[in-house]
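With one protein chain removed, the remaining protein chains of the complex are shown where they sit.
Up next is subunit A:
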Amino acid sequence: MEIVRKAQAGTMQSSDLMVFLEPAPQLRLEIDSTVKKQFEHLIRKQAESVLQRFSITSGVIRISDRGALDYAIAARLETGLLRACADQRTSS
C-alpha cells in the first residue's frame, strides 16, 4: 500500500497516541513520546512491524505518543494507514 494523502489517527488522551502521515519519496518514522527515553525503541519496533505488514516503503509517519500500549500503537497506525492510502475514504 502507498501513502497518497495526508491523514491522522488517534487522540491526545493518556494511554493513546496520534499518528500523522503524509506522502514523501522516502520512508521516515519520527517518534515523540512522554516515555521516549525508556520506550522509543519498542514504539519504533511496533510501528515498523505494522508498516511492514502493510508493505509501506515511503511516506513520513510522525507518532506523538502518550504512553500507549502495543495494541493501541498498532491500531492507531493501522487506522492512519487505511485513511492515508489509496482506495480508502478518510472515514468509513
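The definition used in the following text is that a contact is a pair of C-beta atoms (placed from the backbone, for glycine too) under 8 Å apart; a residue touches a chain by one contact, two chains touch by 3 or more; residues count from 1.
The rule is short, and it goes like this: contacts and distances are computed from a predicted model.
Visitor: Leaving aside the chains you can see, what is the UniProt protein name of the one that's missing? Options: "Competence protein ComFC", "Ubiquinol-cytochrome c reductase iron-sulfur subunit", "HpcH/HpaI aldolase/citrate lyase family protein" or "ABC transporter ATP-binding protein".
Guide: So, among "Competence protein ComFC", "Ubiquinol-cytochrome c reductase iron-sulfur subunit", "HpcH/HpaI aldolase/citrate lyase family protein" or "ABC transporter ATP-binding protein", the name matching the hidden chain's UniProt entry is "HpcH/HpaI aldolase/citrate lyase family protein".
Visitor: Residues of subunit A in contact with the chain that isn't shown?
Guide: 9-11, 13-16, 68-72, 74-76, 78-79, 82-83, 91-92
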